[in-house]
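Single-structure report; data block below.
With one protein chain withheld, the remaining protein chains of the complex are depicted in position.
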Amino acid sequence: MQPWHRRLFFLRSIGGVSLACAVALAGGCGSGVAEGPGRPTLPGPKTFHHSFEQAPASLDPVQATNIYANHVVVNAYDTLFAYKYLARPYQLKPNLAEDWPEISPDLLTYRIRLKRGVRFQDDPCFPGGRGRELVAEDFVYSLKRQFDPQNRPQGGWFWQGRIVGIDAWKSAGSDYAQDIPGLRALDSHTLEIRLTRPYPQLLDTFAQGYSAVVPHEAVACYGRELGTHPVGSGPFKVVAYDTARVVFERHPGYRQEPVDLAAEGYDPVKQRYTGVERIAGRSPPFVDRLIIDFANDDASRWNSFTKGDEVQLSALPPERAEAVLASLNPVRLQPEYAEKYQAYSGPEAGFVFEVFNFDFPDFGYHPDPARERRNKALRCAIIKAFDWEARNASWYFGLATVFPGVIVPVVPEFDPALSRASVTRDVDGARRLLRDNGWTAANLPVLVYGQSAGVKQRMFYEQFRAELKQIGWPPEKVVLKQFATFGDLSRAWKESRLPIVAKGWGLDYPDAENTLQLFYGPNGSPGSNDANWHNVEFDRLYEQAAVMLPSPERTALYRRMNQLVIDDCVGMTGLARNRIYLWHRNVVAMPDREIVGGFWLKYVDVLPPGQSARPEGLGATG
Amino acid sequence: MDVLQFALRKLLAGVPLLVGVTLLSFTLMVYFGPDKTYELLGKNSTAAQIAEVRHELGYDRPFFVRYAEYLRELATLDFGHSDSTGAKVSTLLARSIPVSLALELPGFVLGNLLGLALALTAAFHRGRWPDKLIMGVAVVGMSVSFLIVIFAFQIWFCTSHGLNWFPVRGWSAAGPLDYLAHIAVPTLATVFVALGYNTRFYRAVIVEEMGRDHVRTARAFGTPPLRLLWRNILKNCAIPIVTRVMFTIPSIVIGGALLIETAFGIPGVGRVTYEAIISGDQPVLKAVVGLTASLFVLTLLVTDILYRAVDPRVSLQ
Amino acid sequence: MAGVADEPLLSVRDLAIEFDTLDGPVRAVDGVSFDLRCGETVGLVGESGCGKTVTGLSLLRLVPEPPGRYAGGSIRFGGRELLALPEAELRALRGRDVAMVFQEPMTALNPVFTIGSQLTEVLRRHRGLGRREARVQALALLERVHIPEAARRLDEYPHQLSGGQRQRVMIAMALSCGPRLLVADEPTTALDVTTQAEVLAEIRRLQGELGMAMILVTHDLGVVAETCARAIVMYCGVIVETNATAALFAQPRHPYTLGLLQSVPRVRETRLAELPVIPGRVPDLRSLPPGCRFADRCPRVSERCRAEEPALTPIAGGGQVACHHPQP
Amino acid sequence: MTAGMARNGDGVAVPATRRTSLWQTALAKFARDRAGLVGLTVVALYLLVAIGVWFGWWATEWADITGAKWAPVSAQHWFGTNIIGQDIFQRGLYSTATAFEVGLVVAVLVVVLGGLLGATSGFLAGSWVDEIVLWTMGVVDAVPFYLMVAAIAFALADYPYAMHVAMISTFWTTTGRFVRGEVIKLRGLEFVEAARALGVGQAAIVLRHVLPNTLHILLVQMTLCFVDAIKAEVVLSFLGLGVKDGMSWGLMISESTLEFLAGHFNNLVAASLLMFGLVYAFNMFADALQDALDPKRVA
Partner (left out) sequence: MTTPLLEVRDLRKHFPIRGGLFRRIVGQVKAVDGVSFTLAPGRTLGLVGESGCGKSTLGRAILQLQRPTSGQVLLHGEDLAALTPPELRARRRQMQIIFQDPYASLNPRRTVGQAIREPLDVHRIGTARERAKRVAELLDVVGLGPAVQDRYPHEFSGGQRQRIGIARALALNPAFIVADEPVSALDVSVQSQVLNLSARLQREHGIAFLFVSHDLAVIQHVSDDIAVMYLGRIVELGPGGAICREPRHPYTQALLSAVPVPDPQQRRARILLPGEIPSPARPPPGCPFHPRCPLAEARCRETVPVLRSVAEGDGGRQVACHRVPTRPA
């Protein structure tokens, strides 16, 4: 899920992490990069400096739970598959895999061949300090790590119950010497995976940081510290990492794979201004050094970006949108910014939403069917009272997309024609609903609005309370309950203790299934169905769609499920933010942080200062 | 021998304190503290996974087993690995403590020296306008919230809404200029706020000392003012001054300046600690609290020995 | 020695010292005048609050300002006007020409420096001695005031000495530069009787040896009687009587002096049933009665006393008394 | 001899001017302190504001959305509006009441707790009770303030007064130490010994002779604590450990951090000024009170 809700407000508002070198790094900051033989002599290493609003907790792939972690993991490690650099909507491509897998007709057996000659980065954990070749057994080992509790893995749910024998392997004590029948290396470069039932998203899961390939030598050598000391086969090697920044250097032994722009989904009309044509036919990575600052604070990132050129690419803080943008759709910069920067706007692969918890008889399921009907009216009234546009205006500066239901705009199954009634404010309608169903200020239940401890979260509550007051809900019956840590909030969700769950969800893969599963009955608490909504028809449709490959039929099923969620007034949903990226003109990039996150970094190139990546002949803005 | 025995006795006396602090902090911050479990869970978890993670974290063990484990870690100074990043706790602290020190020492030293200077000025002009002016400003300093000072200075010195002279956040000690640029505003804010309290404190101490008989004696023997200040006032005020200075040390070294570090995005130990609290990173918490307590006990000891050094009347008994 | 042969060493004229209090200024010393010749010892006696200590301090201009203030008069020492002297010259004078011994030897010495350090400090400043020389001199001084094991004492701190020894150190310090005037402010009040006797004997001896003038500020008539040639009696900030000690004690002329002398218990052959007393209490300096300050307590009071403040006038027998109706 | 004031020849004149208790003396002294009086007046004004809030006379719409986002300063919105269109002036006024609630609750309880424990340990100095109290103080003081407060706030996450508990349990040691020191001093004074010599019981000695003589310390500590509590509230609320329900200056300041980047400072300025006014006035008042109650200066 998207970690917006876990930014405790203090982190968010003031908790900028360091922009520059930490003391420990001071020595390594300005020197010490050996230039590869035969490279043109440059004034210094070619460096790309990026900023990011949060530090990943751990760099161990088994804990690559969010885009922040994935930004590092997918660049330090390799995954079998990856998303194409430029294709939108997102498309998979083989990465470590030599080609697409051979899939049995029953969709249960996958045979994947790996590229030969892929080497791990040099590291003291290997004999002689030299990285060895990556083999199929490494992938098997890496996936097993997701089922070894000692690693505190977080990605097991992708494969649990789906790969034959993997759960048994875990319950037998996670003994790496034991084989898993459904996960085998047939030879040094061939994998065979057998499923218990069709899993159309399987290859997507192999593009996740969770499934990145870890050499067992590194685990043996670093143990828990693998989380701070990645050893992979990716394009970059982590040379320094703390809570303030991560510094990568080029992995000199990275496989030579010239960029085929067409294969990456290049759209000359929309993407030519970025200058990505310059990388065609060259083998990434193109920069010697990659720095990602973790700066929680918008202001600090924005300042670093605009002040010098130490940070070359950053997201535009919504607060600055009015000052920087000339128009939003399409994105155009004000002239003074357009001279210096390039911009791109893309929708978030995820959304924020608030759902009712149906475990609460006050407005969820109730033994008395009449009361349950009245409860539904109550929920619908609250939904009508909720003002998405106000939230968009206040907090996202109008840059977000409000949409009905739970199928987010970024996935192919999104239906732009869907009625917007469920996200349109209707105070009179809400009052009428309450009145017609016998709800008065006296008998309305107390609403506990649970949030994490942040000022923004608090203001959400204040906004919500003020909106409810307008439909006649007494303000003292809307109570805020803030949780000191995200863990505590998460626990309250998982223990089904909060009547309203407000959270965000980041897509793991570009498939509506990823958000629809949030409403699948068996996923109830402590699973991801925080609403604890149990709809027989929805569950049936979900199970039916879950084993289907993408098709119009599946899309239809998805949309019916979506409508069920809307019709039962399960919650206020939803809003997807747009991110606006700005980067210095000498940077060649098509930035993106959605879905897995970070896979674009290896394609970034930096021109000498003063040069522009923007092709001649294009307008100043675009 | 005397000093050694004294030190031993004080250390011995520090044991109950250490037990108390560790017990209190363990109970509050670790046992009832934030729960890491739910941050380590996958997105779509099951009850079995929850139990699994709790077991991995050791939450399912009895209180006293966990407490004993804590004491063992403290005794061996081996706090293991962070639950969040997996980094060694010692590495984490070794990285952040110097940052906090480098960040706060200038402000601390400057705040105290300036406070002392202002206090002396005020005390020597007691009752006249320089005194009234200085003390009036000191009350202003005491009345402004640190938080507001930080924000005001940050906006004023570091953003385009003001002078825009210094980096708004971050930390770098790559070179002296870099370092100065990064500590300038935090130091200014620290000094501004500390000055009010320091000036008042030092003035009270100095005025009290100035009223003592031996100062009159020294004047009666023609001691010039500067010598009077040094020999009869400052040296004799050493105990309260040493106390104040010494007891700030544990909080700088281990506590860090949470607000400054958070507001200026400086990866010092204050932030590491606070992040450990909010993310429930118990190994880090245990280390910080345990080390603080130990340092506190040590400070008590060193302070007592210093008392002896600055004032011969204090007996080591 | 500077000054005209006839001029007294110290000449105080109409000295007035005020203190600021919450209730406004209070005159602690009001029109005090007296002279002191070289080598003379004068006792300044009176009860607490009579202004004797403030007068003593003013001779080195040590009255704390604020809250104190010199409100008038003059103090001439060796021909120089102390009240007009710049601070730097005063500093050169203090400790060298005029030295002072204080009441509380415990607090009057700096507790954080050794005896030797404090002694040599004075010697080096005023006599320009080198470190080693000063130490030799300090040792000699301690021996001179009869401190046993003087060499060891030099390296000790004040708190390691007994009260009597501390006061001896104070005296040694005061005498270190051979001052012409010693102001001793209740030098023995904090000491036990037997120690007091020793310290007084020491002071007397040294004063005789060095030939310096001395003002002994005390509340103890016995101490004055045994130490001083002349006595000045103060009451409520003014001098009420002054005379040679022998004459003053033999025939006190001011009713206050008489009352004071009579009310002191002494070791007598036979116990008295009752001590003679001065009735009433010392008036508050903030609300002094008009006329004689002693009028309310005086057995010889008349209307004139309540209206007119008596001036210090010479009397037969050499002294001076401020009384409209002096005792015969 | 003053007429009618003496007896027996050893009778004593007693001053005719009449001031009674030390409290009245202190009051008289305080009344002469201009800065203190100004401070007190300003504090009283703030208190009036707070009372108005408690009785619902004003600032009733502090939670309502009454305007546009970031409306500028106008007759309708004296300090403009915030990011969701709430009136900043009303929120500032409402926060005054919060400040008083926090300040008073914390100050009173700190003084009660610190006074009781301090007095007990002081009176029983050297006993095991004293040892335990001293140990507790040492333990509490050994944990850095914010760490301690954060820990308590987390441990009591569900409790609306976690912040108050946190402040009280850390602030009391200062008062406790002061009172302990004073009680040890008092215990050695002759009037306490006199009471024992008269056969007064232990409890009565503490209640009648010891505690009343620490009241001036308690009062001064209470004022200092009040200020500290208000200042700490701001920081704690800012850190998300503070006020759970309602509105406070600390919350306003934390709110303002959402607005810096967009160049809106109304929240920060309003909360800062309001808070500075109260704290400065209270500091002046506390100073004057301290001077008035200082036994060294009561003469």
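Order as written gives the chain letters A, B, C and D; numbering starts at 1 within each chain.
Everything below uses one rule, namely that a residue touches a chain if its C-beta (ideal position, glycine included) is under 8 Å from a C-beta of that chain, and two chains touch if they have at least 3 such contacts.
Because the structure is predicted, anything quoted here is derived from the model rather than measured.
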Looking at the full complex, which residue from C:G208, C:G222 or C:G317 touches the chain that isn't shown here? C:G222
Among C:A84, C:V277 or C:A307, contact with the omitted chain is made only by C:V277
Touch assignment to the omitted chain, from C:S176, C:Q196, C:T242 or C:Q320, lands on C:Q196
Which chain C residues would touch the chain omitted from the figure, given the whole complex? 47-48, 148, 162, 164-165, 192-198, 200-201, 219-226, 245-246, 249-250, 259-261, 263-279, 281-282
Contacts from chain D to the absent chain lie at residues 5-8, 10-12, 14-15, 18-22, 25, 189-191, 193-201, 204, 208-209, 212-213, 215, 295, 298
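Keep in mind that, in the parts below, only the chains that are shown with their structure count from here on.
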When the C-alpha atoms of chain B and chain D are each averaged to a single point, how far apart are the two points in Å? 24
CA centroids of chain A and chain D: separation to the nearest Å works out as 49
Numbers and ranges of chain B residues touching at least 2 other chains: 34, 159, 277
Contacts with two or more other chains occur in chain D at residues 154, 238-239, 257, 260
The answer for chain C against chain B in the complex is residues 60, 62, 64, 66, 90-96, 99-100, 102, 104, 107-113, 121-122, 125-126, 157, 159, 170, 173
Where on chain B does chain A make contact in their complex? 34-47, 49-50, 52-53, 55-56, 80-81, 84-88, 91, 94-95, 98-99, 102, 158-159, 167-174, 178, 182, 262-267, 271-272, 275, 277-280
Would you mind writing out the residues of chain B in touch with chain C in their complex? 126-127, 211-214, 216-224, 231-232, 235-236, 238, 310-313
